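Missing here is one protein chain; the remaining ones are kept as they sit in the complex.
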Amino acid sequence: MIKVGIVDTTFARVDMGSIAESVIKEELPSAKVIRYTVPGIKDIPVAAKKLLVEYGCDGVITLGWVGKSLTDKLSYVVASMALQLVQLETLKHIIDVTVHEDEAEEEELKRIAVDRAAKHARNLIVLLTKGGEGLRRYAGMGLRQGRPDVGPIQ
Amino acid sequence: MIKVGIVDTTFARVDMGSIAESVIKEELPSAKVIRYTVPGIKDIPVAAKKLLVEYGCDGVITLGWVGKSLTDKLSYVVASMALQLVQLETLKHIIDVTVHEDEAEEEELKRIAVDRAAKHARNLIVLLTKGGEGLRRYAGMGLRQGRPDVGPIQ
Amino acid sequence: MIKVGIVDTTFARVDMGSIAESVIKEELPSAKVIRYTVPGIKDIPVAAKKLLVEYGCDGVITLGWVGKSLTDKLSYVVASMALQLVQLETLKHIIDVTVHEDEAEEEELKRIAVDRAAKHARNLIVLLTKGGEGLRRYAGMGLRQGRPDVGPIQ
Amino acid sequence: MIKVGIVDTTFARVDMGSIAESVIKEELPSAKVIRYTVPGIKDIPVAAKKLLVEYGCDGVITLGWVGKSLTDKLSYVVASMALQLVQLETLKHIIDVTVHEDEAEEEELKRIAVDRAAKHARNLIVLLTKGGEGLRRYAGMGLRQGRPDVGPIQ
Partner (left out) sequence: MIKVGIVDTTFARVDMGSIAESVIKEELPSAKVIRYTVPGIKDIPVAAKKLLVEYGCDGVITLGWVGKSLTDKLSYVVASMALQLVQLETLKHIIDVTVHEDEAEEEELKRIAVDRAAKHARNLIVLLTKGGEGLRRYAGMGLRQGRPDVGPIQ
């Protein structure tokens, strides 16, 4: 049985964790989902590592929300770098999903968050069930999460 | 008995360490609080690690104050990244609270500092006593520390 | 037999992985090529490490595509830093190829991607077969990948 | 006997190492001081680690000088991050003092350097002799090094 971890935050303005959970259960009904909620993005990496190491998850999706200020962007770098370290140490995938408040206005931001969380939850399931071959046919195809795919350059 | 570490600085212009200590004692009277004061934010991470490793704390809240210059912002990145490393190595939460002088004018900055330190001290207690489930019901709810909550996007 | 890993992404808008694969097979027909496709650049490092550690590759070429926003640039830093960590831990070369959307317009971007992937695939084969001596005669010669060589300053 | 390491650079335009040494000998006459001079800030971290690991120092003060360009700022980040790593690995304090050429004009820059080196040398001695309690009464008091203290927000 595949165990999938989900980390989300109370800072986020869209409940992306529940969206990811629905998609995972739809894509892989046999999966066990374990959730972990933290205050903000800088609290995500240790939670992700706990899910992989203490809870035995096979992969994790993290759902961060990043404010508009320079400080927020810097915190994003810090959190994402730490998520890299967790992946390298555990040799497991963490899909590091983030929505940034400077991407769009409120209403569109919500659409972005929903679409991105859902598509990346699917990506994670493909990686966990089919490995590095699973996404091969889409390599270089200009897929996007949060927005429509742009396709390959013709 | 839960041991909680607090790291604060002499650079800060608000005594956030004492605020955090009060909240922790109020929220969890049985907790033992251990404090560590350092000059500035770049001195925080090793202090936080000492509290976790040498003093046996179960979690730490750090209270940094960040100046307005680019150098200050870069120092913030450095300190926050190091706090990530401590969390990943110890598998314990460190709530990395910072107040940035470019956030607001003096008077409001003080209100921000007080509110942020208090709310994040509560967050830490929830994580330490209830784990990744404790904040679940607030996931995606747009909570803010230092400012009023903004709520989820409708 | 030399094993070469290729990591590419579904975010990219040019199928650089296949270009790299062709060049490798042309340059070193005896090489075994193993491919791994991930969603975006932040997913590359753990895949690269898997190729080196789990699949026994001797070297890896990664083919990232970086958007125009500040967030994209920051993600680039994060991914590239993680690729450094993998190299240092495994003591093997990873050629970290990236194409950035702010480099040129679409049409030229495709030419850049093709040229860069091909030339760097050759670079990797030289490093893997001839070590640190193989590129010695080009030291300081102003070689470029993705664009014409600029040559040494006269 | 407490051993204190000092790392300074030939790039600096003020002999901060000697200032720090005088203060340390004044504050703690029994201390043994070991000095290490390197070309620039990026050479500091390995020297600091050598002082802690090979020379057995209990703490280190490093005295960097940072030019005005973006490259200099980036080098500052790199050096400071590495100093974090040394602290976390050794669990010892390194006071990472830097003077930045964009802080002030030449004459004032010298006053800043002298003041900052001296005050931080004192900070290090307090941390080494009194631990995390020694600076407690100044927590949140708005102390500054290189400039006059600003005090807490009233």
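Order of writing sets the labels: A, B, C and D. Residues in every chain begin at 1.
One rule holds in what follows: a residue touches a chain if its C-beta (ideal position, glycine included) is under 8 Å from a C-beta of that chain, and two chains touch if they have at least 3 such contacts.
What you are looking at is a predicted structure, and each value in this text was computed from that prediction instead of being measured.
**Q** Among D:4, D:61, D:109 or D:135, which one touches the chain that has been omitted from the display?
**A** D:109
**Q** So which of D:45, D:59, D:132 or D:146 would be touching the chain we can't see?
**A** In the complete complex, the chain left out is touched by residue D:45.
**Q** With the missing chain put back, one of D:4, D:24, D:66 or D:82 would touch it. Which one?
**A** The one listed residue touching the chain not shown is D:82.
**Q** Against the chain that's been left off, what residues of subunit D make contact? List them.
**A** Contact residues on subunit D toward the absent chain are 7-18, 35-39, 42-43, 45-47, 49-51, 53-54, 69-71, 74-75, 77-79, 81-82, 85-86, 89, 106-107, 109-110.
**Q** For review purposes, identify every residue of subunit C that touches the missing chain, sorted by number.
**A** 66, 73, 76-77, 80-81, 83-85, 87-88, 91-96, 98, 100, 102-103, 120, 123, 127, 131-136, 138-145, 150-153
By our rule, only the chains that are shown with their structure count from here on.
**Q** To the nearest 5 degrees, please report the angle of the rotation taking subunit A's Cα atoms onto subunit D.
**A** The two chains, subunit A and subunit D, differ by a rotation of 145 degrees.
**Q** Taking all residue numbers at the subunit A/subunit B interface, are over half used by both copies (same) or under half (different)?
**A** Under half of the interface numbering overlaps between copies: different.
**Q** Can you list the residues of subunit D that touch 2 or more other chains?
**A** none
**Q** Could you draw the chains as nodes, link the ones that touch, and say if you get a line, ring, star, complete or other?
**A** Graph shape, chains as nodes and touching pairs as edges: a line.
**Q** Each pair of chains that touch: what are they?
**A** Here the touching chain pairs work out to A-B, A-C, B-D.
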